[in-house]
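Only a single protein chain was left out; the remaining protein chains are all shown in position.
Up next is chain A:
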Amino acid sequence: MRSLRWRGRIIPAAPVRTVPTWVLLTPALVVVLGLFGGGLALGALRSLDADPLPGQMAWSLAAWGRVLGDGGTWASFGLSLWIAGASTLLSVLFGVAVALMLRGAFRGRALASWLVQLNLAVPHLVGAVGILYLLSQSGVLARIAFAAGAIEGPADFPALIWDPWAAGIVLQYVWKEVPFLALVTLAALQGIGRDYEAAARSLGAGPARAFAHVTWPQIRPAVTGGAVIVFAFAFGAYEIPALLGASYPKAMPVLAWERFTDPDLARRPEAMALALLIAALCGALVLAGARGLRLGGVR
């Protein structure tokens, strides 16, 4: 066993570990399985309970039947898929572009880098309120357009909030997630350095093809990992679509919350079924996406 010397002191080497790995993992597993798995299990039980009274149980698949048979659920699923997909795609595009710009050396790079990271500390909800004030048909931009004579009334301003395309929601997620993906990508880019790209250029590849053939395959695992996080978050988050979303269809988490807070307690199992559906669909999509993009990394 070797000891280290650090600042004049001798630091004894760690003793050989004798505790089995599973014992060391237990505290973390208890938290994850207990809270997360327990929550899922309780939710599943509640979704199968047709009796609204506490302490009573009446096994039934009725709630699942109502949820799956309702066209509104599938409209919500489509909307959530669209929100998460569009947000992820745009965030990746802009995030990678920003990272590519930030990795070079230029005057003002430190300032640009600081500005890009600025909104990482801003909560989603604050950003959403900002978007609301800025983009709604009675918002700041609409007022400026009216004052400039570009529109004649609030209704002439394009609907970006509470609109069927969920433009405001997607915009909010992109605004918030571009810096995140830019940071992840930048770290990956800095990890591989620029000599691979230089080698590709020297061998006859233009800048775009050097990126596509040489740089992208090396940063893809990191970017995909970041994209999966963004997708899962945008698919399952409640507050932004609740604030900026249209009344129909509603994003899936909003629908679940509505069922949960419905005065009719008999609808609560539906909320549980919806929540489980969100978890299952989200998990399946993330798995499929990760497999499709070979998240495991470059072989």
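Everything below uses one rule, namely that contacts are C-beta pairs under 8 Å (C-beta built on N, C-alpha and C of every residue); 3 or more make two chains touch, one makes a residue touch a chain; residues count from 1.
Following the convention adopted for this analysis, contacts and distances are computed from a predicted model.
Student: Considering the UniProt annotation of the chain absent from this complex, which name among "ABC-type polar-amino-acid transporter", "Putative spermidine/putrescine transport system ATP-binding protein", "Cytochrome c oxidase cbb3-type subunit 2" or "Septum site-determining protein MinD" applies?
Tutor: "Putative spermidine/putrescine transport system ATP-binding protein"
Student: One chain is left out of this view; which of A:109, A:209 or A:291 touches it in the full complex?
Tutor: Considering all chains, including the one not shown, the answer is A:209.
Student: Of the listed residues A:46, A:66, A:201 or A:267, which contacts the missing chain in the full complex?
Tutor: A:201
Student: To test your reading of the contact rule: which positions on chain A touch the chain that is missing from view?
Tutor: Interface with the chain not displayed, on the chain A side: 195-196, 198-206, 209, 213-214, 217-218, 298-299.
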